[in-house]
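Have a look at the structure that comes next, please.
Presenting chain A:
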Amino acid sequence: MAWTLDADRPIYTQLVEKIQMDIVSGFYKAGDKIPPVRELATEAAVNPNTMQKALAELERLGLLYTQRTSGRFVTEDEEMINKVKEEMASKHIKVFLENMKQLGYDVEETISVIKELKREEEE
Partner candidate 1 sequence: MSYLIESNHLCKKFGNKQALADINLRIERGRIIGLLGPNGSGKSTLIKIINGLMMPTEGEVFIDEKKPGVETKKIISYLPERTYLNEWMKVKELLDYFEDFYEDFRRERAITMLENLNIGLDDKLKTMSKGTKEKVQLILVMSRDADLYILDEPIGGVDPAARDYILRTIIGNYNENATVLLSTHLISDIENILDEVIFLQYGQIRFHASVDEIRMKEGKSVDQLFREVYRC
Partner candidate 2 sequence: MLGKLIKHEWKAVGKILAIVHIALVLMAIIGKIMLSIDVLSEAWLLWRMLLLIYIFSVIAVGVGTHIYLAVRFYKNMYTDEGYLSFTLPVKPWQHIFSKTLVSSIWILIDGVAIVGSIVILVMYKGMGTEFVDVLNVIMEELGEVGMFGVWSVILTVITAILSLVSIPLTYYIAISVGQLFNTHKMLASVVAYFIIVNVIQAIGTLSSAVLILKVDETAEVQTASANILEELGVYNDMISLGMVEQLVMAVAFWLIINYIMNKRLNLE
């Protein structure tokens, strides 16, 4: 099944995000080998060149590295993965808080709502 991609944003950016998510969420663990470019491109139904660019960017960011003859691997540096995870979480939260602000909730009120929801779930 093709990956779901937005039509109005650059494909390459979205590929970087998706694979980053896969790494951070543990789908690809630290040190795992990831599939070759062509396979990923076929799965995502995107141009192999674009996929290659995305993987190159992830290498530049330090999340992936290439071993000349064996392929591409996720970094073994768990600290770095966590850092990226935290950055992504921060971004999501900032967006969420901004959305809540538009609804009229400030940060304190938002935290209360979250606590209330948590209590309801536990019942």
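For anyone wondering why these and not others, all candidates are chains of the complex that A comes from, given by their letters.
Criterion: contacts are C-beta pairs under 8 Å (C-beta built on N, C-alpha and C of every residue); 3 or more make two chains touch, one makes a residue touch a chain; residues count from 1.
Every value quoted in this text rests on a predicted model; they were computed, and no experiment measured them.
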Touching candidate - 1 or 2 - for chain A as found in this complex: 1
Touching residues on chain A, where the partner in the complex is candidate 1: 2, 5, 7-13, 38, 41-42, 44-50
